[in-house]
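Data block below; observations after.
Note that this complex is displayed minus one protein chain, with the remaining chains in position.
Note that the chains are named A and B in the order they appear, and that numbering of residues resets to 1 at the start of each chain.
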Amino acid sequence: MKTTSGWERLRAWFLLPAWIWMAVLFAAPFAIVVIYSLLTRGAYGGLGLPWTAENYQRLLDPLYLGIVLRSFAMAAAATAICLLLGFPLALFISRAGSHKNIYLQLVILPFWTSFLVRLYAWLFLLRDTGLINTALQHLGLIHDPLPLLYNDGAVLLGLVYGYLPFMVLPVYATLERLDPALVEAAADLGSKPWPTLLHVILPLSAPGVRAGSILVFIPALGAYLTPDLLGGGRTVLIGNLVQNQFTTARDWPFGASISVGLMALVGVLVLLMLRSEREGLV
Amino acid sequence: MKRWLGLYAAAVYCFLHLPLVILAVFSFNSSRFTVWQGFSLHWYLAIFQDRQLGESAWNSVIVAVAATILSTAAGTLCAYGLWKRGSTLLSGSLYLSLVTPEIVMGISLLALFQWSFRWLHWRMGLHTVILAHVAFSIAYVVIVIAARLRTFSPALEEAALDLGATEWQAFRFVTLPALLPGIVAAALLALTVSFDDYVITSMVAGVDSETLPMVIYAMARRGASPVINAISALIVVVFGALVLISERVRES
Partner (left out) sequence: MGVAGLAGCARGRPRLNVYNWSNYVAPDTIANFEAEFGVRVRYATYESNEEMLAKVLSGNSGWDVVFPTHNRIQPMRQYGLLARLDHARLPNLPNLEARFQSPPWDPRLEYCVPYMWGATGIAYNRSVAPPPAAWADLWSARFKSRLTMLDDPEEVLGACLLKLRLSYNSTDDASLRRAEHEAIAQKPLLRAYLNAEFRDQLVAGDILVAHSWATTAQQAIDAAPQLAFAYPAEGFPLYGDNAVVLRESGRAELAHAFVNYLLRAPVAAAIVQTSRTATANGAAQALLPEALRSNTTLFPSAETLARGQWIATMPGATQRLRDRMWTEIKSA
């Protein structure tokens, strides 16, 4: 992208707030986390000297690597499902004409209520004596209640439920910009709806899809409330592990090293993704 | 195709709103437990008798609005600047802020505030909550706006320059209006993320800066009292009404 000095000046000014913000509210805290990760757990929890790299060595233990792997798999699955569910919805909203805003708000509306409270609602829905099982039993479709809760499936459901808007909004933002003339042109050239979708709409919406995937995958990696509540504490994902270190276990240095490790890992992945695209995501 | 899309959208909306319906139904339950025991409005009455709820709701609104304005403004400008010419460092740190688990962000911000406030003799309060909220929502705004900018052709700005506009005018009158739907979407995202945040907020909140999620979480974790169902139902109704009203205003 060609820039002239006029643009450079504008750009410098525009980036200034973000630079300041990231420096003070992210870089500084991040530095603190790194410092924490090199310290030792105090006698009653908290922090203390000596300086040590031991917390990073602990990460290489197969127990923790297994947790990392499982978390990645779960987050990837959640992202894929969010994409499958969210893309058609975003498409629908972008074509909804004058009612676009209302439909957009309807996506967001549930998220104005507390996330925890909605999770509890899901608990009620999925329990053995919950609504779904009771309804199915009344209809005579099943005899014994289905184990809908406290397993990986329930966690996945919760993750998808919690992160769907993060996929829908960026994809909508891109699709909204899509020139309907392109779609018409394809139709004029004899393309049916499905091929048009695959070969015209989908590629053009790629930036939105990438953005949405990032906005779902990354937070899903660190999720802890959903696996905790809907998973019944039966499995440990990275989010639970970190949460545990900073609360019950009171091993802040180890919790910090896990976080740094996670951030490094995802950082590398994102870097690779950026390199493989011609243009960056941001 | 349009018909299928419409049906599909309806199904997804049901999925998204089903828990809300459950909440609403149980907000009228006379029993504390999730076993229906009769119709009652006393949970709604309880809301208005709770001073803490009112204060925390107000705090939440202040924080969410302030944080959204700040992060949307900074984030939009940032996305635009990065579109002109990227910066690996800035992009990298924005990504990293997304990856950071909430508890880590909360603890690190708490540590930062506690350390710096030692010299400044400040206490935690709404200001620290707002700062923290901007910290984690900027990345969302940048990513949404950047995605929209991907589909924007720089030729339009070049044309404006050719016609004698300054760079700032080109941005202000050509790009910015085109970005508006994206900015609205990003602002909505930031607002939602901020309004519902619990973990980070609870860490950096001061004694006087309880937000609604903090109060609700406290109530929920000790046994989901129907009061929070009632609150949630009320919130949905209020915001739903606001949305409808704003749509009417926009159309007229």
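Please note the rule applied: a contact is a pair of C-beta atoms (placed from the backbone, for glycine too) under 8 Å apart; a residue touches a chain by one contact, two chains touch by 3 or more.
All figures in this text were calculated on a predicted structure; none of them were measured in a lab.
**Student:** Touched by the hidden chain, which of the shown chains?
**Tutor:** A, B
**Student:** Tell me which residue among B:4, B:58, B:117 or B:173 touches the hidden chain in the full complex.
**Tutor:** Only one of B:4, B:58, B:117 or B:173 touches the chain omitted from view, namely B:117.
**Student:** Thinking of the whole complex, not just what is shown, which of A:15, A:39 or A:67 touches the missing chain?
**Tutor:** A:67
**Student:** Out of A:136, A:206, A:249 or A:269, which touches the unshown chain?
**Tutor:** Reading the full complex, the residue touching the unseen chain is A:249.
**Student:** Quick one: which of A:33, A:109, A:123 or A:256 touches the chain that's been left out?
**Tutor:** Residue touching the chain left out of view: A:123.
**Student:** On chain B, where is the contact patch with the chain that was removed from view?
**Tutor:** Interface with the chain not displayed, on the chain B side: 31-35, 52, 107, 110, 114, 117-118, 123-124, 202-203, 206-208, 210, 214, 218-219, 221-224.
**Student:** Over the whole complex, note the residues of chain A touching the chain we left out.
**Tutor:** 41-46, 63-64, 66-67, 123, 127-129, 147, 149-150, 228-229, 231-236, 240-241, 244-251
Criterion: only the chains that are shown with their structure count from here on.
**Student:** Using Cα averages as centroids, what's the distance between chain A and chain B in whole Å?
**Tutor:** 15
**Student:** Under the stated contact criterion, what part of chain A meets chain B in this complex?
**Tutor:** Result: residues 1, 3, 6-15, 17-19, 21-22, 25-30, 32-33, 36, 85, 88-89, 91-93, 95, 98, 101-118, 120-122, 124-125, 131, 161, 164-166, 169-170, 172-174, 176-178, 193, 204, 207-208, 210-211, 214-215, 218-219, 221-222, 224, 238-239, 242-243, 246-247, 252, 255-256, 259, 262-263, 266-267, 270-271, 274, 279-282 of chain A touch chain B.
**Student:** Using the touch rule from the top, collect the residues of chain B that touch chain A in their complex.
**Tutor:** These residues of chain B touch chain A: 1-2, 5-6, 8-9, 12-13, 15-20, 22-23, 26, 34, 73-75, 77-87, 90-105, 107-109, 111-112, 115, 131-132, 134-135, 138, 140, 142-148, 150-152, 154, 166-168, 171, 181-182, 185-186, 188-189, 192, 195-196, 198, 212-213, 216-217, 220-221, 224, 228-229, 231-232, 235-236, 239-240, 243-244, 247, 250-251.
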